[in-house]
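Structure first, commentary second.
Only one protein chain is missing; all other protein chains are in place.
Presenting subunit A:
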Amino acid sequence: MSERIVVDPITRIEGHLRVEVDIDEKGVIKEAYSSGTSVRGLELIVKDRDPRDVWAYVQRICGVCTTVHALTSIRAVEDALKIKIPRNAHLIRDIMNEAQFVHDHVVHFYHLHALDWVDVVSATKADPAETSKIAQSISSWLKSSPGYFTDVQNKVKKLIESGQLGLFANGYWGHKAYKLPPEVNLLAVAHYLEALDWQKEIVKIHTIFGGKNPHPHYVVGGMATPLDINSDNGVHAERLMHVSQLIDQAREFVNQVYIPDLLAIGSFYKDWTYGGGLNNYLCYGDFSTGDIYDTKLYRMPRGIVLNGNLNEVLDIDLKDPKHIQEYIDHSWYTYDGEDGGKGKHPFEGETTLNYTGPKAPFKTLDTNKQYSWLKAPRFKEHPMETGPLARMIVGYASGKEEIVNIVDDTLKKLDLPIAALQSALGRTVARGLETVLISGWLRNDMDALLKNIKSGNQSTFDRTKWEPSTWPERAKGVGWMEAPRGALGHWIDIEKGKTKNYQAVVPTTWNASPRDHKNTIGAYEAALKGTPMLNKEEPLEIMRIIHSFDPCLACAVHLTDLETNKTTEIRLG
């Protein structure tokens, strides 16, 4: 006997990600089904458009990851047209991506994920003097006096008394899976509030280099950033100095607040080892110290680890039709008029919508048939996990010194073996570790850029192939990057100066993938299996695991809804 539990939505935005799980009589998850319930359809929108404009459309796929889609898109076009960009443009792109990583990961930790581990209501019972002692024992961050934590605590108390909890309104406060003492809960809540302030600053790096807030400008062939240290306009000396300061502040926050909090919280959950999953990890790699085509110079290496085997890193070729294929057997699409049976490489990819699911309102999806708007991407028929944990595992298995050192040091501090990383908490720790590394690269890349500019090299754009008359009749290209949520790829086919076909395979498509042609489950589905739930009406465990992947089912329709402002979206089927 099993019982079906439905959690919809998992993401805050109505109707984007839904999870159905079957639990046994002991409350252990036996099977899980991950369903993307909204069509992305971006491929249809960019068809026939000028390839040089596509980045501006695709960056609207998502309000969180705007820059990453823009960057991947221009890389795809540049690959197709064999455009080499100036070194400064490469550096500025990396700086922007690194700033995006640091912003995203800190916001994810404090504002999207922490409350799966931190009980806000419990923070009201804390002794602020004790919180102060803990804070001072783990970090030299200055805001750590008993008075400071008392103020924060009073703020939270006021919120609770007013009944207007807002952001905190709907947690499963008091759930038995929360293990932190009140004092640590208070520490985390205080930093939740501080991180709100901090995140407002770091995004200014995008405004300065991208010229526009909040959606920066990109250009095929380089960057549109007008570097000129002596002018009054454009990016001059004073603005560059501002970026430098923002980078130092970001590193300070990461090293003195984020990481100490992460380890402090993590140390109370060492027994919660669930949420690992596939143990197959995929990285396209990125952050080259040379150019993007020289994968040997990647600070975040490319590669595949299968079955958790750290002794072997396989290569991946994004253009090899046998390496990456997307299957649709459990997805609401057709390929050549058929509803499954074969995979397609993104160059041959097809976006033909074919909804066969139940009409709303419905209780459960028919998970034996098609049940998701996401396709099922596979590497040589293997389902893969992508993102921070994949990057740390592939980096570790590749023997990248920086990665090996930080992983080993952290595991030593927590007194855990490497296998412990393969869990929801491990994923969350991996995200923090890569933030440390990437914020360091942010500093290095900014220094390299400043050095170039000082030596008189202010070039950011190569216009030799700007005009379509210089292009071949037909050209195909792929753009890739490591985005905060994982390996991102865009494939473009250009014909007569127009976009003939376009396909994007985004990190969450790998992670939230439904079953494929062989009924093999995806990363979320695998991560949920075997997890015991303490209270099926409060699926905190499901939240914890899914949020550890930082799900992003793009296209952020965020219509203000006065009609369906419901208080509960969990249904028991």
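Points to keep in mind about this one:
Just so we're on the same page, a contact is a pair of C-beta atoms (placed from the backbone, for glycine too) under 8 Å apart; a residue touches a chain by one contact, two chains touch by 3 or more; residues count from 1.
Keep in mind that, in the parts below, contacts and distances are computed from a predicted model.
Of "Amino acid ABC transporter membrane protein 1, PAAT family", "Chemotaxis protein CheW", "HyaD/HybD family hydrogenase maturation endopeptidase" or "SusD family protein", only "HyaD/HybD family hydrogenase maturation endopeptidase" is the UniProt protein name of the chain excluded from the display. Residue A:Lys200 is the one among A:Lys82, A:Lys157 or A:Lys200 that touches the chain missing from this view. Only one of A:Gly36, A:Gly171, A:Gly221 or A:Pro260 touches the chain withheld from this view, namely A:Gly171. Considering the whole complex, the residue from A:Arg4, A:Arg87, A:His111 or A:Lys536 that touches the absent chain is A:His111. Residue A:Lys155 is the one among A:Lys30, A:Lys125 or A:Lys155 that touches the chain not shown.
Mapped onto subunit A, contacts with the missing chain fall at residues 7, 9-14, 17, 39, 41-42, 44-45, 57, 60-64, 66, 103, 107, 111-113, 115-116, 155, 159, 164, 166-167, 169-171, 193, 196-197, 199-200, 203, 213-215, 543, 547, 550-552, 555-570.
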